[in-house]
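Partial view: only certain chains, each at its native spot in the assembly.
All chains are identified by letter, namely A and B, in their written order; residue positions are counted from 1 within each chain.
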Amino acid sequence: MPTVREIAESIASITNPELTPAWDPVGLQLGDPDAEVGSIAVCHEVTEGVVANLEEHPVDLLVSYHPLLFAPTTRLLAGRSPGSRSYRLIRAGVSLLVTHTDFDSAPGGTADALAAFFGLRDLSEFGEDPDTGLPAIGRVGEFDGTLGTVDAIVVDAFGPSGLRVTGDRDAIVERLAVVPGSGSVFIEAAAEAGADALVTGDVSHHRTVAAADLGLAVVDPGHTATERPGMQALARMVSEAGGVEVADLTHLDPRTWQ
Amino acid sequence: MPTVREIAESIASITNPELTPAWDPVGLQLGDPDAEVGSIAVCHEVTEGVVANLEEHPVDLLVSYHPLLFAPTTRLLAGRSPGSRSYRLIRAGVSLLVTHTDFDSAPGGTADALAAFFGLRDLSEFGEDPDTGLPAIGRVGEFDGTLGTVDAIVVDAFGPSGLRVTGDRDAIVERLAVVPGSGSVFIEAAAEAGADALVTGDVSHHRTVAAADLGLAVVDPGHTATERPGMQALARMVSEAGGVEVADLTHLDPRTWQ
């Protein structure tokens, strides 16, 4: 049986976490690197539900897209917090591996999967952040349709709840940009890349005004919806790297609103 | 006729802008303090639509809730940007006065109006920011109903579009917190103030998870929706301070999504 470390290295050979900026704590977060792995689960985020599921059906290794311990801490106490969920995973004997912005930018990762979800063609990358060393997690490509078409694709997949579309639904979208997660910092970069519209999450009011000033429509279906297409790719990658049965918990979208 | 400066001073005697932290550029932004004021307009935000309206129907003084020049600049060029809208107001002979977080915290201002909108009783304040000197712009009070009741009030007023509700709609809400605008930085403060739910805008995914960990439901109807109840109070205050006819453009909600 492979060890936790061996599986981590196998995934790292695809996602290159050594290039990830220091603020994103990818890689092994919890557990025993030398433990043998006979069972794996994959999740979008380590929610209370995911932890409860694993307490009932423990695995040796959990691979999560969102980091569990994002802010460094000196406390891991039972209750309800990232520290508490870490505490419970350790108690349940589950090691935790994170692949986040390294998987965003990896070939076939979250960014590519989101582009494929919209059928974009002639893809190019944008949105590198030289200040933090973040690799490009934006994709822009050719699209056939209107803003209404983009809207319809999103509603079809994720439902209308909480969807925020800024722009004229009849406007032609020839060039569509996508950034998984919180991408509103890349609004200027998307406009410079020639996009007519940007799909991303967590876009505040003042940032949508900035986008409108640049002539860029914005479709915000929620942070996690933009990451969902990548989660199937993640489960597949882990399955191939692990060589053992993988419990796919990525369908548990951590979206908080109903 | 009163001058621009006199009206500004009259409003300042109510909102105390001298207590506003330096990052919020309240007060006179554009125009001639000594000009006489025979006509006034009031708006929520200086949108393209507001500017076009005033270019057709100029007034001497525009009072806006959102600052127009928020980021300090060295450029005012025609096009589409806050600088451009400033340029056009100057060309149209319109002076601009801003009352923003000073009006949030003022008696009867945006925070109080939002609390009244939900019928809160036994109000108390929360959410001072000693680091920046921001006065308390949160209100918390007694409420009768469930999270579904809160939801229904919001939908009734602003429609369902883009509404994001985190929590169980059947849960009892005995204590409701509200923060107009972008209030997610006050999630911990709202929980400490004993709130069961918080109504505010621009709440990102990771902040709603933080709220859920604290047992706090979140209702995000959008940044500007939370400010709308205050806009009527604003128009009233300006009307009383100005002593002249006021064109009320606050119904032009700057919400960018449809």
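By definition in this document, a contact is a pair of C-beta atoms (placed from the backbone, for glycine too) under 8 Å apart; a residue touches a chain by one contact, two chains touch by 3 or more.
Computed from a prediction, not measured in an experiment: that's the story for all the values here.
Participant: Wait, 2 copies are placed, so what's the full copy count for the complex?
Facilitator: My count for the entire complex in this file is 6 copies.
By our rule, only the chains that are shown with their structure count from here on.
Participant: Nearest whole angstrom, what separates the Cα centre of subunit A from the Cα centre of subunit B?
Facilitator: Once rounded, the distance between the two centres reads 33 Å.
Participant: Inside the complex, what are the residues of subunit B that reach subunit A?
Facilitator: Interface residues on subunit B, with respect to subunit A: 45, 47, 70, 80-82, 161-166, 169, 182, 201-202, 204-206, 208-209, 212-215, 218, 220, 222-224, 254-258.
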